[in-house]
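Single-structure report; data block below.
The other protein chains are all here in position, but one chain of the complex has been omitted.
Here is subunit A:
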Amino acid sequence: MKDTAAPYVTTDGRQIGDVLMDMRGITLRFGGVEAIKNISFDIREGEIRAIIGPNGAGKSSMLNVISGFYNPQEGEVWFRGEKRPAMKPFQVARLGIARTFQNIALFDGMSVLDNIMTGRLTHMKTGMLSQMIWKGRAEREEVENRAVVERIIDFLEIQAIRKTPVGRLPYGLKKRVELARALAAEPKLLLLDEPMAGMNVEEKEDMSRFILDVNDEFGTTIALIEHDMGVVMDLSDRVVVMDYGRKIGDGTPSEVRNNQEVIDAYLGVAHD
């Protein structure tokens, strides 16, 4: 068991917080296939934690375990010092974990604003009936939620598309809207599944800046999966490297970059 006493300083010299989420001995099987083999690592408060690895390494499965979509056959997930029982995704969302998806999952026919408002769902207390009547508490609540959403719209600089149906937006902007929706939940832990996939250089730069700004301004802890090595090394405080469902490296970007096993996994070595 790891020492959870703050402060924790990475070897790169950045101070990060207590353990927020601790994955202990996670094993995930699909029938006979072991997607994740006995992996342990932690995510600390306020850090940007990347999970990298070649195709089929089990990164997305890992993210789905964190988000509660998959329940591992073995191992324990500890969140904020408590063991998390098997949960449905909506229950995990209430714990303060929000995510974006590799293939954008927005409501195409709805406006950007409405899409982001759906991210406030876990913060809405009034029932359907009072929302229909739209007086008093329900109205107040909507105003408060709208204020939060507007701040996020301002933050991500998407004012110009506020009323545009998501279906009409280009890919890069959809990704940004998805990030906005995840942020609207005001999560403790934000999971990003390949936030830069399919983007051009300029869009990647924008997205990187937003991720850093979110981490900086809101203090949101971020766990992300990403293919673009340059981006990962620049953004993250610590990196977990996976290959064939195993963890082969864990540490700061500079530590991971010099790890022989990681280099082999990425560049390929003769298997003899």
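One rule holds in what follows: a contact is a pair of C-beta atoms (placed from the backbone, for glycine too) under 8 Å apart; a residue touches a chain by one contact, two chains touch by 3 or more; residues count from 1.
We take it that contacts and distances are computed from a predicted model.
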Which of "Long-chain acyl-CoA synthetase", "Transport permease protein", "Nitrate reductase-like protein NarX" or "Sigma factor" matches, in UniProt, the chain that is not displayed: "Long-chain acyl-CoA synthetase"
Which of A:33, A:147 or A:267 contacts the chain that the document leaves out: A:147
Options A:159, A:200 or A:254, residue touching the unrepresented chain: A:159
Residues from subunit A at the interface with the omitted partner, ascending: 146-147, 150-151, 153-155, 157, 159-160, 162, 209, 212-213, 216-217
